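Missing here: one protein chain of the complex. Every other protein chain is in place.
Labels A and B are assigned to the chains in the order they are written; within every chain, residues are numbered from 1.
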Amino acid sequence: MKAKILALLIVLTLVLTACGSKGESAAPEGTIVLRFWVHTNNAFIAGYEAAIAAYEAEHPNVDIQLENFDYELYLQTLQTAMPAGEEADILQLFGTWTSQYYERLTPVPAEVMTVEQAQQTFYAAPIGGFIVDGVLYGMPQEFNMEYGGVLVNKTLYEAAGLTYPPQWRTMDDVIADAQALTQVDETGMMSVAGFHFACADPTAFSFLAGIKQRGGDYWNADHTAFTFNTPEARAQLQFMVDMVNAGVVDPVVFNDSTNFVIDAFFQGKVGIGYIGSWAIALGQTNYPDFADEWDYFYLPPIQGDPVFVADSGWGLTVSPNSQHQDIAWDFVRFVTANPEIAAQWNIASGTIPAMPAVAESPEIAAAMPWVPKALAILPYGEYLGNMPDRDLVVYEIIYPHVLNALQGVETVDQALQAIDTEANSTFR
Amino acid sequence: MAANTLSTPLAQPRKPFGWSRFLGRFLAYFILTLGLSFTLLPFVMMILSSFKTNLEVLRVPPTFWPENFTLENYLKIFNDPQLPLLRFYGNSAFVAVFNVTSTLFTSSLIGYMFAKFEFPGKKILFGWFLTMMMIPTQITMIPSYLILAKLGLINSLWGLVIFSAVDAFGIFMMRQFCETLPNELFDAARIDGAGEWQIYWRIVLPQLGAPLATLGILGFMFNWNAYLWPMIVLQKIEVRTLPIILTWFNSTHTGQGALVMAATVLIIMPILFVFLFFQRWIVQGFTMTGFK
Partner (left out) sequence: MVRTRNRNDRRRSGLVISKRRFVASVTIPLLLYESLGIFVLGWAFVLMFFDYSPGRLGGPILGLGGSNPFVGLRNFVEMFSGDSVQATLFRTSLRNTIIFAVAVLPLNLAITLPLAWLLESIGNRFKSLYRTIYFLPVLTSSVGVALIWMSMYDPQAGWINAIIRAFGGTPVAWLSDPRAGFANVSIAMWAVIIAYLWQDYGYNMVIFIAALQGVPHELREAALIDGANSWQAFTRITLPLIRPTMLFVCVMTMLSSFQVFDVIQVMTNGGPNNQTQVLMLDIYKSAFRYQNMGWAAAESFVLFLVVMGVTLFQMRVLRTDWEY
């Protein structure tokens, strides 16, 4: 009896497997097939699919096949595929990563774009990471601005009797609004965070921007070591801790692992949510039923000019192992440097354009009303700087220790000391 | 001491059903049922949540029964082109069936050889398998991964299969069983002119039916639920096995608790019934082998 059922199961299995593994239909003769790897983000993918369709319409003999990987696995996929020469022809690349494995990349051919042309075409922050030792290794698609942008829930604002749209001249105005927005349930647990800034990228980048705006720097003069234990860094971290003490957010209940800012905001649990504008598209996709009214604004600087640092965000490059380098680079140029296509991609993915010419265009302003608000700030963006391991520094060193300070697990001094020591130990 | 007490006459006859005995029984059932509810409750919560709306699962305090009983979550999953569940079932099944079949074959064959044959280097080879049994997978994980990368087997289900063809533990178990088989059985067959492969196929394998079934079901369960190694090897979505698809689905649908619970139900429940069906063998396997 049992043996029969087992046999039945096995047969069923094999049938299922056979059904599941039917191969993709073969391309017609003469078609050049290019594989294209990106990380999983539905809004980005929609943008790429449109760009591919446009390119294929102009070049009927080219077939570009898009494959996507989870963000966490994407770097791993690239780094293990490259030594084996298994990677796709066209690769999506996060600009700041370039310095970590430019050894396995190929420079952008001069006829596609030279370093000088690139520096003139794109904002400084997006292009900075793609240049290692004066050589250009890829082309940026977005201004990856994690600093300054916030989602604001209009419904909660009006319920709290605050002026909308918000009139912020200083950070004190933001904090005052946030205090009015915060709600705590009868057991003392925060149910609505007035100003949720306790996620990884917002904490790290508001920390770094604050250092810059206060006139300090986290790099030494020749970019060979970090300097996190400075008066400016101390003032900034203390400022962030004071915001928590003012009751605008409970970093224990609101952080990266619970109530991540996009989820919490689109569930109505956040008044002002600090997050890059890329989150807008994601939130709209994931929470189509969210009924509250909201908009996207930029925070005032701590003091002086709104100086900030940014990663070189997502961009494209071509594998040195590709059989069709010329076509692949042509496609990359088409997607990244053709203003019309670039604008379409930025609108689909909800990202800020990497080219000033595109960022200032009316179609961008029409589709993404928050971009014009950012135009005044964008020129102040500096590139983050080439780090030995950017993710390690941002996600395992800066964010955890800043969060510790916010949660009161470490003092401000302990956190700064730890960030300084650990970040410098990444230089081997 | 024991003999001494046994020899003394019984002081008093055993008490018939008394209150204390009844109370003891009641207490036993009470505790067991308490433990039972603790075991079952998370499953019940999962199933009930999967029939709620995503807004309802966010409510404080949570509702027990779904207020608006809805199949929306299940329909969403069935209609999600990014989540061809049957394909992922197929992937899991392929890996599990292939690995189980190959280890059953190699374990029985090599176990039989170790039990019934003498050959030079036998001790060394046996010692090697003994060592392999002691070495945990995390030691070999990194180089195995690098080899797969070199072979271009990352993102291939074959990558989950090639390092699992020989299982040291299975060999031990089968050797143990083969040693109990009488030599006369084989000698008689040899006199009748049977070849060695025929003896393995016609005589040894049928004798090993029960232990092979146990080993097979345990192996199937182990492969079906495996997480870390498949997660490392299978980076592309369409080749993934069920546990990794489930975490992927969770991370791409954060904040949609009911939907994630529906996916969890769909991914863990069907096979749970199959395992339950074979539960006796699995329990037997655990107690016999001590491995899971």
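Going forward, a residue touches a chain if its C-beta (ideal position, glycine included) is under 8 Å from a C-beta of that chain, and two chains touch if they have at least 3 such contacts.
Because the structure is a prediction, the values reported are computed rather than measured.
Touch with the chain omitted from the figure is made, among A:P83, A:G215, A:P231 or A:G304, by A:P83.
By the touch rule set out above, chain A reaches the unshown chain at residues 72, 75-76, 78-80, 82-83, 100-101, 103-104, 187-189, 191, 252-253, 255-258, 269, 389, 391-392, 396-397, 400, 403-404, 407-409, 421-423, 425-426, 428. By the touch criterion stated above, the residues of chain B touching the omitted chain are 5-6, 10-11, 14, 24-25, 28-29, 31-32, 35-36, 38-40, 42-43, 45-46, 49, 57-62, 106, 109-110, 113, 117, 119, 121, 125, 128, 132, 134-136, 138-147, 149, 163, 165-166, 190, 195-197, 221, 224-225, 227-228, 232, 242-244, 246-247, 250, 257, 260-261, 264, 267-268, 272, 275-276, 279, 282-283, 286-287, 290-292.
Simple rule for what comes next: only the chains that are shown with their structure count from here on.
In whole angstrom, the spacing between the mean C-alpha positions of chain A and chain B is 40.
Remark: chain B residues 54-55, 58, 60, 84, 86-87, 89-91, 93-94, 96-97, 145-146, 149-152, 154-155, 213, 235-237, 248, 251-256, 274, 277-278, 281 touch chain A in the complex.
Across the complex, chain B is touched by residues 2-3, 5-6, 9-10, 13-14, 16-17, 19-21, 40, 67-70, 73, 76-77, 80-81, 83-84, 86, 185, 191, 260, 262-264, 266-267, 286-287, 289 of chain A.
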